[in-house]
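All protein chains but one are shown at their positions in the complex.
For chain A:
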Amino acid sequence: MKVMPFYKRILFCSSILFGLLAVTACSGPTSSNTVSISAAFEFTSLDPSKNGYIFSRMQVVETLLDVNEKGLLIPALAKDWQVSEDARTWTFDLRDDVYFHDGTLMNAEAVVNSLLIAQTKHGALRNAPINSISAAGDSSVVISLSRPYTLLGAVLANYANGILSPAAYGNDEEVLALSGTGPYKVFQFAPPHKLVVEKFDDYWGKKASIPFASYLTGHRAESRVLQAKSGQADIVFGLDPASLPSLQRMDILTVSSNSIPRTIVLKLNSGHRFLNDVRARQALSLAIDRKGIAKGVLRIPGSEAEQILPASMSNWHLDNVTSETESEVGTPESLLSSLGWNKNANGMLEREGELFELTLITYADRPELTAVATAIQAQWQAIGVTTKVEITNSSAIAMGHQDGSLEVALIARNYGFIADPLGVMLSDFGSNGGGDWGAMNWNNSALSADLMTLEQTSDPVSYKEIAQRSAQILFNQRPMIPVSSYVQQTSVNNRIKGFRYDPFERSFYLNEMEFVKP
């Protein structure tokens, strides 16, 4: 047998090693085969009930139903669905040939298993009036309700109710591996900062063209802007308004502005002795220069909001309301004067020796809230109301509501959290004087009754009529004061085409994106 000379053996081994390394390097994510995304939010868990928003956006996890840009339900893992005449039984027909990322075929049993587990965890499904969830054969799932509940479809479309393979769960129903059905599967999970997903070739729908996508948490807005400018990140969400002019001048990217159903609102404790009269709440609302905040603080002219829900949610938005409508009731000074408040020598409002002082709490998770809070502090100061601003954690809102210590809170409320805004409206204004993120110590029996009726109303005309009535009550009574609508500012590198923004923040639509050919 002829033995290869030593130097040739070395050369041979080196080339094999080099080849293997090259193959390994090529098969992993690189800047040329990966769309990189940067946004502010961290993730810590694989469980959809906790951090499902990130897995839904990165298209790893899918739900039975999906939501289009108008907020209407569309088929997803269920190809169609029927509601019984008494509106108490929903039947979902599952799509054929849907594979989980672990290679197993999705069937009704797997869907039932996921939904039953989701029901035991925190989320909207837990509170839905469900009697049972069962499989009818291999490809149908039946959910029976204790009462009609029109919200069920929207609740099922929430990320917390993503469908995972039965093998994804451990004995205690914790999620051990995220085997979803989306066009991308998990490649690297490095909480709390980095998630890399790889395209899933057996996807049932439109297959992805970009092999990898990575998500990096960028805590600081400045850092995210620099990532966009340097080209390190292809898509950057949550851009700092101050950076927009310089980004818009850049050739390598496009800035996209999209309205989302999130509103900056003031949550008022209507049981507080200064705020229990509607005139006081109206005066505080009238004292806010919304246009000034939208233009000068948020730098998004036109984002000022007179109503809680945005125009895109037309059932809940009053067309006849303008920025002048509220001023018909009077001026802040006249309204407060009618309540016995008069300015003292220092120009501050006083009644029976007591100053009009409020504590406004907000949270730093969204940096714009702090700036808006201080702007409101200055605007209320101008009418003689002293406001102490405290920056805290978002959990302080719910806690302050429960223990009654909250006076005023500035929050960014997501009315599209459940695709049908009725879900959030019910929890915020439904009963018992409001919810953790809604009205506080304010009860309107007509509104509560209307919202309960809407839960069982499927006729669109009646639905709109009742929703409009509810919106009018909220506008007139001001248990919460809207300040501004949200506009999501996103930069997209020009090497990417096919980007579109989901106003319900459910998906990044990665499978529709492509690299622009040089």
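As a working rule, contacts are C-beta pairs under 8 Å (C-beta built on N, C-alpha and C of every residue); 3 or more make two chains touch, one makes a residue touch a chain; residues count from 1.
In this text, contacts and distances are computed from a predicted model.
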*Unshown chain, UniProt name, "Peptide/nickel transport system permease protein", "Dihydroorotase", "Oxidoreductase, GMC family protein" or "Nodulation protein NoeA"?*
"Peptide/nickel transport system permease protein"
*Consider the whole complex, including the chain that is not shown, and state which of A:N107, A:S134, A:S209 or A:S223 touches that chain.*
A:S223
*Which of A:S49, A:S303 or A:N444 touches the chain that is not shown?*
A:S49
*Sole residue of A:E109, A:E174, A:D201 or A:E390 that reaches the chain not shown, by the stated touch rule*: A:E174
*asked:* Tell me which of A:K70, A:R147 or A:H193 is the one touching the absent chain.
replied: A:H193
_Looking at the full complex, which residue from A:W341, A:Y363, A:W380 or A:W442 touches the chain that isn't shown here?_
A:Y363
_chain A residues that touch the omitted chain in the full complex_ = 38, 41-42, 44-45, 47, 49-51, 53, 121-123, 126-127, 160, 174, 190-194, 216-220, 222-223, 226-227, 229-233, 363, 365-366, 393-396, 398-399, 401-402, 412, 414, 417, 427, 435-437
